[in-house]
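The other protein chains are all here in position, but one chain of the complex has been omitted.
Up next is chain A:
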C-alpha cells in the first residue's frame, strides 16, 4: 500500500528529504538483527510504500515537492541525487520565484488557486503510479506562508478530489519565541482549516525536538538539520512496516503492556483502543525502539497559548490588513478562533 508524500514550503521539503533518507538507509541497513527472509520482506514493503522503481534500479521517492522559491527545492533535489541511493522524480516538483512573505492569506488565496491545476496534476500523476494507493502524507509548517497557506489549500483540494483516501498532515509547531511576527495568525488559520479537511494531524513541536537535541543528544550548536534528523527518525519509525497484533511474533517481554493501564484512558474509550504494532527488525541501528503515537491532552496547552497570543494580536487588529488584502476577512479569523476553541474545549472535557 503506497503513500504519496507532498512536501510544502521550506520546512516541508527539508524534512521530507530527511524522512526519505532515513527510511531508505534504515531499510538498507545491514544491522537488521533478523533473518534474511524477514529482512527482505521488510525492505520490499518499505520500498513499495515510499518509492517507485526505475529502470536502472534507483528508487524514486513517491513525492511531490512544492515551494514558492526555488532555493530549498533545488538543494533538496541535489542532496537526494548526490546520495546515489535514491532520488526524487525529475518532474515531481513545482516552484515559483516569488515566495509568500510569511503570509498565510497569500499562500491560500493567491498562490493556491493560481497554481492549483499544476500542483494537482503532479499529485495525480504520482497517485496513478501506485498499484495500490493508501493515502497522502503532507509535510508542512504552520508558521510560514507557503507551507501553511498552500498546505491548507492543497489539503482541501485533496479532500474534494480524493475523498476516499486518507490524509495525514505532519505539522511543525513553531518555536514559542519564533522569528515570524504573524506566526500565530498563520498557525490558527492553518489549524482551523486542516481540522476540517484532514484526517489526522501529527504534530511536532520545534521546542520539544530542540530539547531532545540539547538534553538527550547533547548537541551543542543545534541546527535545523539536527532537528530535522531527529524528526525524521521519529517519523521513520512510525512508518516502517510492522506486523499487526495478530501475527505470531512478539518480544519476550513486551514493555508496551504498561500502556494498557485504564487510568491513562478517558472513561468512554474501551481499552482495546490501544493498538500495538510490532516488528522483528531493528530500526536505524537501535536494537529496540518504541514509538508512541497518541491523541491526548498534551496538545491543549500549546494550542491554548497560540490561540491566546493570536487573539491578543487580533484584538488590536495588528497586521490584519495584510490578510484582508488577499481576501481573508475578519470573519474568517473569527471562524478559526471558534473552531479552535471548540477543539480545546473537547480535549479539556475528555
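Here, a residue touches a chain if its C-beta (ideal position, glycine included) is under 8 Å from a C-beta of that chain, and two chains touch if they have at least 3 such contacts; residues count from 1.
Definition applied: contacts and distances are computed from a predicted model.
Note on the omitted subunit: UniProt lists it as "Tubulin epsilon and delta complex 1", one of the names in "Sodium/potassium-transporting ATPase subunit beta", "Eukaryotic translation initiation factor 3 subunit I", "Serine-threonine kinase receptor-associated protein" or "Tubulin epsilon and delta complex 1". When the omitted chain is restored, the residue from A:20, A:51, A:106 or A:133 that touches it is A:133. Interface note: of A:71, A:114 or A:196, the residue touching the hidden chain in the full complex is A:196.
Although one chain is not shown, part of chain A still touches it, namely residues 1, 131-135, 164-166, 195-196, 199, 266-270, 273, 338-339, 342, 350.
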